[in-house]
Structure formats: structure tokens, C-alpha cells
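Every protein chain but one is kept in place in this view of the complex.
Let's look at subunit A:
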């Protein structure tokens, strides 16, 4: 048996300590707590916490709501950034736009949430502009665009945060996949512009970016800051629900909070495994 080099042992230890061990410990703790095996108020194995969790639809609604927010903001980002790549790829490859597109990347989620609260709120910039233009006559006439029932503010903020990522991805793919050459070939063979966009450009870009879209969806399901500041108290996203159950004053809610964390972890890890297994390319980022 070959002797392991010290650097290999150190590398494995680093991987174990910083990546594998926290996951095992965190998931194990949440699982044990949710089944009543540990925790101050728990008295041994029980399924009560899980049945209490599903007594109402809060958890199911929370997961569906998080999924819906992720899908809505992602769809907007993918469609618009794809349009940018197809129609303005030259402008965004060099020059001022290639710099401007980076701007939203400098925004932490909490800053984006704060900005959109100031921009879309009832007394925000948009409302003030509408008032000055005579579109509304008082502050109450302006529709609720933050903390609203359609989650407009959350979707817009998440769209703003993800737009540069997809714009850079698609403008890059447009060049590396030589889409210009394919569309020119199609046009020279008699295809109309519309046909070459819908039959060549969009299918290639979608296929190549699919793993990135799913990865982004996974990240967005766990979004915390934006829904916390721009969302309503019901429905809550998964992260906000878990924090409320685990950090607030009712100690009997804690096992349920950990049960939410267990469900979330299982869903995310299953989705991730599915993406990584179906993605034949490398997992590089």
C-alpha cells in the first residue's frame, strides 16, 4: 500500500473539517432536535414536533412561496439577459456597458433591499415622481410595491441582483458558442431573423446555461435578506420562517424550526445532486 503524502492528509483534513464535518454536525443536530432526542424541553424520541409542523399549511406554503419567488425573478433575469446577449452582445463585450453591467454585482442583498424599499415604497422615489407628474394626488394613491401581496418588491430586487450574472454568462456564451456564425449561416440559407433567434440562439443559450439556472434557483430558494426587508409576515420564505421559529421567544417552536431546516436541507441537497449528476460537464464555477 502506497504511503500517503503529508500534503494529501492535510488536504483531506481541511476538506473534512471545513466542508464535510459542519454539514454532518449541523444536519445531525437539526434532525435529532426535531425528533426530540436533544434540547432542553424535549423528553425523548417523538414525532409530535413533525406532526405539529404539518397541522397547518405554513411550511408547505413557505416552500412553494420561496420556489415561486425564485422562479419569477429567475425567469425575468434569464429572458432579459438573453435578449441583451442576442441584441446587444457587442455593446456589452467592451466599452462603457461592459463596466456598467458589473454595478449590481457590487450590491449586497441587504443594500439592494434597502434601495428598493426607498425606490418603490409609498413615500419612495417612484411615488414622488408620480406625484410631481400628477399621476397620483397623495401618498396613499400609490400602489404598495414593497411588503405587498404580490411580492413585487422582492421579485424586482432579486431580478436586479441576478441580472448581471446572467448577462455576463449569456454574452460570454454568445461568443464562445459562436452563435453569430450559426445565425449568419441560417440567414444565408433563407431563415428569417426571428427564426434564427428562436430556433438557434435561444435553444443553444438555454441548453448551455441550464445547470447555472438550476444552481441559481437553489441559491434563491434560501434567500433571506431581501424577503426579510421587502416581504410580508405571511407568507414567509423558508429562511425567514426558520429564523422566526428558531430565534423568537416561543421555545416550543424550536424543534419545529429545526424540522424546517431538515426539510430544506434534504430538498436542496437532492436538487443539487440531480443537477451535478445530470451535468456531464465539470462542476467548475
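Here is the rule we use: a contact is a pair of C-beta atoms (placed from the backbone, for glycine too) under 8 Å apart; a residue touches a chain by one contact, two chains touch by 3 or more; residues count from 1.
Note that contacts and distances are computed from a predicted model.
Of the names listed as "Electron transfer flavoprotein subunit beta", "Fusaric acid resistance protein", "ABC transporter permease" or "Quinol oxidase subunit 2", the one that matches the UniProt record for the absent chain is "ABC transporter permease". Of the candidate positions A:75, A:123 or A:195, contact with the unshown chain belongs to A:123.
Annotation: of A:50, A:115, A:165 or A:182, A:115 touches the absent chain (contact as defined above).
Only one residue in the set A:50, A:97, A:165 or A:182 touches the chain that does not appear here, and it is A:97.
The missing chain lies against subunit A, touching residues 7-8, 10-12, 14-15, 18-20, 22-23, 25-27, 29-30, 84, 87-88, 91, 96-112, 114-115, 117-119, 123, 125, 127-129, 131-132, 139, 160, 215, 218-219, 221-225, 229, 238-239, 242-243, 246-247, 257-258, 261, 264-265, 268-269, 272-273, 276, 282-285.
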